[in-house]
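One protein chain is absent from this view; the other protein chains keep their places.
Up next is subunit A:
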Amino acid sequence: MVRVKSRYLLCEVNVSDRSRLLLLDDRAVAATVKAAVARIHGDYGAALCSIRFSVKYLNAHTGIVFLRFPKKCYRLLWSALPFITCIETRGQKISCFLNCLHVGGTMRTCQKFLIRYNTQQLHRMLPKCKNEEEKQQVQKAILNCSLTGRNKEAFEEESESEEDEEE
């Protein structure tokens, strides 16, 4: 059996004001990426970007995006991503930049990486907590993700939802 090979880019949308992340939707991100590729690589890039490109996953709370590109030309398409400066959604311009965290061959490996990354973010958050209550919440979240024998999706949901509360 031969399967169609793709590359999944796990990107983080970085903004100065985190509350504006909630405005994001996947269609806006897809349109922005397509426009950037067309701007940098012209018609050739736009054509490549129309083949199998899609936004597979978007977490508006943490600003995590999964982008799927064809394996053959993902480097070319990726080289257009640094030139994104803003995402236009619902008539508003959110100035931001995409930071690629991981490149994977399957969604599964990306998800594994993301879980580890989000746990790491919780650890980074711990020293920044201002009061005791926040601290306990984060500690609980860290404990939850280091427990074994539970459904992996549940981990991810949990660690992410905790993160939202903090920020």
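Everything that follows uses one rule, which is that a contact is a pair of C-beta atoms (placed from the backbone, for glycine too) under 8 Å apart; a residue touches a chain by one contact, two chains touch by 3 or more; residues count from 1.
FYI, contacts and distances are computed from a predicted model.
From the set "DNA-directed RNA polymerase II subunit RPB3", "Ribonuclease P protein subunit p30", "Rab proteins geranylgeranyltransferase component A" or "Geranylgeranyl transferase type-2 subunit alpha", the protein name that UniProt assigns to the chain left out of the figure is "Ribonuclease P protein subunit p30". Checked against the hidden chain, the listed residues A:T85, A:T106 or A:Q139 yield one contact partner: A:T85.
Contact with the undisplayed chain is limited, among A:A35, A:A60, A:L101 or A:I142, to A:L101. Taking the whole complex into account, subunit A touches the unshown chain at residues 14, 16, 39, 75-76, 78-79, 81-83, 85, 95-101, 103, 120, 124, 127.
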